[in-house]
Structure formats: C-alpha cells, structure tokens
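Written out below as structure tokens is the structure these notes cover.
Of the protein chains in this complex, all but one are displayed in their positions.
Think of it as A and B in the order they're written, each chain with its own count starting at 1.
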Amino acid sequence: MTTRYTKSHEYVRVEGGMGVVGITDHAQTQLGDVVFVELPPIGQRLSKGDEAATVESVKAAAEVSAPVSGTVVEINGALADSPGLVNQDPTGRGWFLKIELSDAAEVDSLMDEDAYRAFLQAAS
Amino acid sequence: MRYLPLSDVDRADMLACIGVSGIDALFADIPRAKRLECDLDLPARKTEMEVERMLSLLAAKNVAAGAVPFFVGAGAYKHHVPASVDHLIQRSEFLTSYTPYQPEIAQGTLQTIFEFQTQVAGLTAMDVANASMYDGSTATVEAVAMAHRLTKRRKAILSGGLHPHYAEAVRTYAEMAGDDFLVLSPDILGAETFDTLVDADTSCAVVQNPDFFGNLRDLSDVAAICMAKGALLVAVFTEAVSLGLVKPPGAMGADIVAGEGQSIGNRLNFGGPYVGLFATKSKYLRQMPGRLCGETVDASGRRGFVLTLSTREQHIRRDKATSNICTNSGLASLAFSIHLTLLGDAGLRRLARINHANAVALADRIAAVKGVKVLNETFFNEFTIKIAGDAAEVVQRMAEKGVLGGVPVSRLLPGKGLDDLILAASTEVNTDADRAAFAEALQGALSC
Partner (left out) sequence: MLMRQTFGPQAAETEGPGAKTFTGNRGLEIEEGLIFETGRSEISGVDLDEPLPFKHRLGALERQEPAGLPGLSEPETMRHYVRLSRQNYAIDAGIYPLGSCTMKHNPRLNEAMARLPGFADIHPLQPQSTVQGALELIAELARWLMVMTGMDAVAMSPRAGAHGEACGMMAIKAAIAAKGEGETRKIVLVPESAHGTNPASAACAGFAVRPVPARADSTLDPAEVKRRLGPDVAAIMLTNPNTCGLFEKDVVAIAALVHEAGAYFYCDGANFNAIMGKTRPGDLGVDAMHINLHKTFSTPHGGGGPGAGPVVLSSKLAPFAPVPFLRRGENGFHLVEHKSEAPDSFGRIAAFHGQMGMFVRAFAYMLSHGAGGLRQAAEDAVLNANYIRASLKDLMSGPFGDRPCMHEVLFDETWLKPTGLTAFDFAKAMIDEGFHPMTIYFPLVAHGAMLIEPTESESKASLDLFVAALRDLALAATRGDIERFAGAPHYAPRRRLDETRAARNPVLKWTKPAA
C-alpha cells in the first residue's frame, strides 16, 4: 500500500489497483469546519486532474481534483450526515471516494510522504 | 455643505498629519492630462428647501394613483400600506444598516429575514425560501437557471400566460448563455396544454398563476407532465395578495416558485424597488440562489441567526456561483414582512376576499357596457376586457377624462393582434364611485 500526494493537497492511498482519495490534514485545516461535500456518481470516469468532488466549509469552497485517472467505484456516504469527519479524520473516516485506477503508472509522478512534507515546509 | 462634517481647519490639520502640502497630492496617480481642472458642468449645490421645491414641481407633473379612480395592474398593484409599515422601515437601525455579515450586531436584520423566509415559505406552501431577490422577473430568471443546473438540461418552456416582461428577461439571459427556450403564444384564455411540449431536453416549464391575463390555472397538470419527463415546474406569480385566497403553487406540485412581493408592504414606486420572492423544495436547497438566513446558537447558548450556506454565493464561488446576485431587497422585504405580520392569516384572507369581491363587482359593471366583454371565466383581482376599438387609444382617452383604467395589452405585447384588449385590476382601494367612473369613462371613450 502506498500513499501519494498532489500539489493541491489531495491524497490517494493505493492498494491492488484501487485508490482511496481524500484531502490532507493541511487542506482541512485551511478550509475550516467542513459543512458539505459533493461527491461524484458511482461509475463516473475521471481523468487525472478532473474535478472529482467539491468540499464546502463555512467560509470557503474548494474543488477536489482526481489525483489519478479511473472509475469511481465507491463514495463515502457517511459524509452526507457527518461532513465533520473530513476535519476529524481526513485520511481515515473522512475519505471521499474510491477509484479503480486505469493507469497505475500515474501514481509514480505524485509526491510521496517526504516530498509532500517538504513541499508544505517550502510553501509556509 | 450640510452633509460634510470637515471644516477647512480640519482639512489643513489632517493634510499636515499625513505630510502632504495639498489634497491634490493624494490624487497624484491620476494621469495629469486626465485630471479635471475645474468642477463638472453641473449646477451648484441646492439647499434642502430648493431641492424640495424642484422635486415637488416634478412630482406634481405626475398623476398619482391615489388621486384618481385607479385600475392599473399588469404585474404591479396598488394596495393600502398601513402607516406603521413605512414608519418602521425608516428606523435608523433598519434603514442605515448593512448586510448582516457581523451577526453579533445585526440580529435585528437577521431575525426579520428569518421571519420573512418563514412567511414566504408558508404563503407559497413550499419547504424553504430565500431572503429575497431584486424582483419577480429576475427571480424568474434565477429560477430557470436553477432548473438548468438541477436537471442538467438547458431548455425552458415559457407559458403564453407569463408576464411578457418576465418572458423577455428570461429570453435575454438565455440568449446570452446560449440556452434554448420556447415562448408559447399569448394564452388569453388560459387554455394552453403542455402534453406534447415537455420532452427529454426540457429543464422546466414556467407557468404563472394568476396568469398575465388574470386567469386562474390549476398547475397540477403541468406539474405531472413535467415530472414524467424529468423536468421541473417553475411557478410564477405577480400578485402576492392572491395567495390569501388562491391555491398556492406548493399545493399544486411546483418545484421552484418565483414571485413578486410588491403588493404587500410596498408602494407602486413607478416600477422599483420591488421584492422578488423565491422558494423551493428542501431537496433543491443547495442550488437555490440568493442569501439565506439560518438559526443557530451563540457562545452563551442563546438562540441567534446568521447568514448561511454562503459558499453558493458570488463572493466565494466567483464564476461558479449559483448566481451573481449580491444585494437582496433588504428594506422592501422588511416592509413586506411587517405588513404581513400586521395582517396575519385572518387579515390576509379578508384582504384577498375584498380584492376579489371588488374585481367581481367591476366585472359585473363592465358586462353592462356595450361593445365590451370580460373574457375570463376565473380571475382573482384582474381580468381581460375585449373592446370594440383600439385599447391603447381608449385607455389614453380615459386618462384624459381622469380615470386610469387599466393597461392596453398591446403596451406589453405589440404586434400580436391583441390591440383590442385591456387588463383591468381592482384592489381594496377601489370604491363603488371608482367603478362607476370606470364604466362611464370607458363608455365615453368607446363612443368617441
């Protein structure tokens, strides 16, 4: 299992051709209290960089881009009633969607944990 | 100048504090060639007395509705506004306050918005209403845009009973966005059907009740047709008082409601400011444009109100916003709410019954005039009269005789062969004497 990160603060946790996608802890801190998440329909085909979901907080709205290309096979229904999960546990119970990867090689061009940490450091 | 508190001494002191020699140093970024070297070619200032004199003269050149027998409607209606309404909206804290972005010091505005939203939802029998839009016509434009977003289709069908100005506004926005639309021909008798018109490309049907010609329509049929095709029903009204007596759009299957609230709490004001009412079903909430006020609690546990779900709006979503709207109708919506608070269900129903009774009385009077026919089977407080003559000329002659006897349909629908139709409205302000004057003036104008 590998986790990779994008410059727009999404993560994808890949295991056996499937990726769990969400936003990072840094992103949820920036957004503030999440009040609503709009998820794509199951079966939606996404290309890397496509708008996959939107996340709204009290003061801001942000697009969540697909870190990799593939088909949406599952979405996190718990977020409808408990959007706060994105704040409490962004990489665990606050996941957004699961993608079946169409091109496993795309993962390699994303940042790993260390690279992402360095990226955050440089930006602050 | 009476509105400018700074004295020349103040100005000099302040310039010294800033560290510049003169005021023009603060305008240095304006290219020299583009700076105005002397004052604009406009009159010098006027005292309050002089302004009053000048504007009173202009005002006196107009025939006020209250000065003559008055039967003009067609989307704006003369109703009596209680003195306390106008008094309350002039309270400093309502008149001169801003949008309630700092809720701790704006609970006055916020609570009244919450009450307004509740009243509008109740009136229209819908789940949720927003804090108001500019007017009924722009609310209709927004409703169509909302239907497009929800259905992911881009074709609206506009009833032939929709107010022509509303239809024109929807059309303008549709043309600009490259959207499709179908405008049905003027439906004088309220008889059009939608069975064959709504298809898989249709996002919504936009139907007005009472319609532009005054007819009452049962929207349930259109609602069912729309639902069967995955389209939405946008229900429109231009006379809010009708909701005191006529079946509301929510009870007939409307998905989105856009209406004009001017009739309650607001004067005619030559067309503005008015107040757009907007309501919808709970499931469509997130696609609703405009401001929303919601209930919450403060840090001490007390109930309070805040603007909410703002992330739909322009200041956050920018080009992806549900709308570009920034202001709502503020004071005009407050006037609406205060008047409705004074009326209550009992008062509103009684007011609506008086309106309808007066319109029935007018229709009966008109039936007795030769060469004149009331076309409507049903109506609330406005109906269409067919005359043997040119309606615009007849209405002009009636005006010259001191009676404002309705609107020639050709004013809003020229070149459609409707030149012999007049729209006449009768509200609670009309007396028997007014109705007699109408009939007499109409008779006289026809025999010219």
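Criterion: a contact is a pair of C-beta atoms (placed from the backbone, for glycine too) under 8 Å apart; a residue touches a chain by one contact, two chains touch by 3 or more.
Everything numeric in this text was worked out from a predicted model, so none of it was measured.
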Handout entry: Residue, one of B:188, B:404 or B:421, that touches the chain absent here
Key = B:404
Problem - Where the unshown chain meets chain A, residue by residue - result: 33, 35-36, 56, 58-59, 83-84
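By definition in this document, only the chains that are shown with their structure count from here on.
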Fill in the blank from the handout: In whole angstrom, the CA-centroid distance of chain A from chain B equals 44
